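One structure, pasted below without further comment.
All protein chains but one are shown at their positions in the complex.
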Amino acid sequence: MSVRVEVNSQEHVVDVPEEWTLAALLRDRLGLTGTKVACGEGTCGSCTVVLDGRPVLSCLTLAAAVDGAAVRTVEDGSPLLERLREAFTETDGFQCGFCTPGQLMSALALLERDPSPGRAEIIAAMSGNLCRCGAYEGIRQAVERAAGATA
Amino acid sequence: MRAFAYIRPASADEASAALRTGSARPMGGGTDLLTQLDRGIRPADSVVDLRGLGLDDIAPHEDGLAIGATVRVADLARDAAVAGGYAALASAASAAASPQLREMGTVGGNLCQQPRCWYFRHPDLQCWLRGGDTCYAQIGDHRKHGLEPGDCISVAPSDLSAPLLAMGARIETSERAAFPIAELYRRPSEDDRTTLTLGPGEFVTRVLLPAPPESSAYARAGERHAWSFALAGVAAARSGGVVSLAAIGVSNIPRLLDPEDPLAGLPGLEMTGWKRRLLAGLVDDALNAL
Partner (left out) sequence: MSPRLVKSEAVVEGRTEERWSLVEDDHTPEYPDGPSPAPIGVAAQRLTAHARLTGSARYTSDIQLPGMLQAAILRSPFANARLTAIDAAAARAVPGVRAVLTPADGFAPGGSAVLTDAPAYAGAPVAAVAADDRDALAAGLAALAPEYEELPFVAGIDEALGRQDFTADPSEYERGDPDAGMREAAASVSLELRAPAQMHNCMESHCAVAAWQGDELTTWISTQGMFAIQAELADAFDLDLERVRVICEYMGGGFGSKDQAGAEGLLAAGLARITSRPVSVVLSRREENLDAGYRAPAQFTLEVGAAADGTLTAIDASAVIGMGRGGWTPPALEPVKSVYRCANVRAAVLPVRQNIGSPRAFRAPGVMEGVWALENAIDELAAALDIDPLELRRRNHADGDQATGRPYSSKNLLACYDRAAELAGWADRDSLKADGGRIRRGMGCASQIWWGGGGPPAYAEARIGKDGRPVLSVGMQDLGTGTITACAIIAAERLGVPVEDVRVHAGDTRLAGHGPFSGGSMTLASMAPAVRAAAHEVREQLLALASDRFEIAAGDLTLEEGEIRSVDGTLREPLTEVTGKLANAWIRGGGSRGPNPSGIAVNTFGCQIAQVAVDTVTGMVTVERVVAVHDVGRIVNPMGARSQVMGGILQGIGFALTEERVVDPTTGTSVNPGLEDYKVPTIADLPEVVCEFVNVPDPRLPTGVRGLGEPPIVPTAGAIGNALAQALGVRLHEAPYTPRRVLEALGG
């Protein structure tokens, strides 16, 4: 079926099978391979993208259901995301980087909803993004730092 | 993922009709449904997306609130009226699953999710609940299962169901006028291996909350500090001086507990005796928080 979707401020009309996921649409149709699929069953958060302001799992989101929606991915160029990238770099908030696109998207959605979250809010909002390398301290500090810069 | 058709009806009637076709299944956020389909659990030839039906409001209703079935769990957790009057429900909504699953998952989907039993969800096993002959959990590893003997020892997983049950919420469906939430659930039986009373084409449309209780609380235990389905959860609510208690994670269905003897009828199984201690502790926690 045909899906009209805005991805990182760019409009796309894509023809996809009805059972396809948003992750497949992004990676296989649009070539946006920054979004990573690490579990494919909604458990790890690596594939998180921002869909109409919400952090969602693109591996469990049907492409057909995002018709008319706006999606942002790790490839986005928004200033807030750029600030998060700087903060993740400064705090060493990643190691292998495979979960990082999802971490960035959860952080982006959080800061857009709440520009100055407390530590507990940050931990709650980031708790669906697993990082096997264990970069959580840097991740938390990075979100705090980016929030501080925003506030 | 198996091939299926995606249908997004614009009215409840269309949705009911679509759901009566073939092996269609209703979809809210899809987080549970799609993982089931990937694993071949109750396959479907179409999924019917209920998010276009305008069921995404939280609005005053009589003395209480009406919560649309496709309200996201995260929005429920953030709602001021819910937080103000129904603390146990807000607490359950903010503790369920993971942040992304809460943003995606709907109230109706949360209430109707299938058990988290690792045998039920095993792609290569056809357990009793899926129509097979064997409850693998009873003869296998049931460390996280229920406290009640039965044909199936999986447990009710919905965090939201416990406070709703304790607070006397009612459910509206596409086919039925409002009825007590307890009647949404059933113990699976030999000839009907389901845990919900929804009939063909039927789906939850609204959850109706009565006037706010004087006080309510939800106590829950998981396997780690975040992003864990509940090992057990206990909701307590006090209205007019009467205390109600309801628990998930201990039985096939969300279960009302007797405040005087909360462990009654929950003897525990070979590997789940520890959950009796947990449940007793959570009951105390919930009651103490009232």
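A and B are the chain letters, set down in written order, and residue numbers restart from 1 in every chain.
Keep this in mind: a residue touches a chain if its C-beta (ideal position, glycine included) is under 8 Å from a C-beta of that chain, and two chains touch if they have at least 3 such contacts.
Worth saying up front: this structure is predicted, and the values here are computed from it rather than measured.
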Residue touching the undisplayed chain, where the options are B:37, B:231, B:253 or B:269: B:231
Sites on subunit A contacted by the missing partner chain, in the whole complex: 17, 24, 27, 31-41, 43-44, 46, 73-75, 85, 88-90, 92, 94-101, 104, 123-124, 126-140
Residues of subunit B (touch criterion as defined above) contacting the omitted chain: 1-3, 116, 118-119, 122-125, 136, 139-141, 143-144, 221-229, 231, 273-278, 281-282, 284-285
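Keep in mind that, in the parts below, only the chains that are shown with their structure count from here on.
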Contacting residues of subunit B [partner subunit A, same complex]: 1-6, 8, 29-31, 34-35, 38, 47, 49, 51, 72, 74, 94, 97-101, 103-104, 225-227
Subunit B partner contacts - residues on subunit A that touch it in the complex: 1, 17-21, 40-42, 45, 48, 54-57, 60-62, 64-65, 106, 109, 123-128
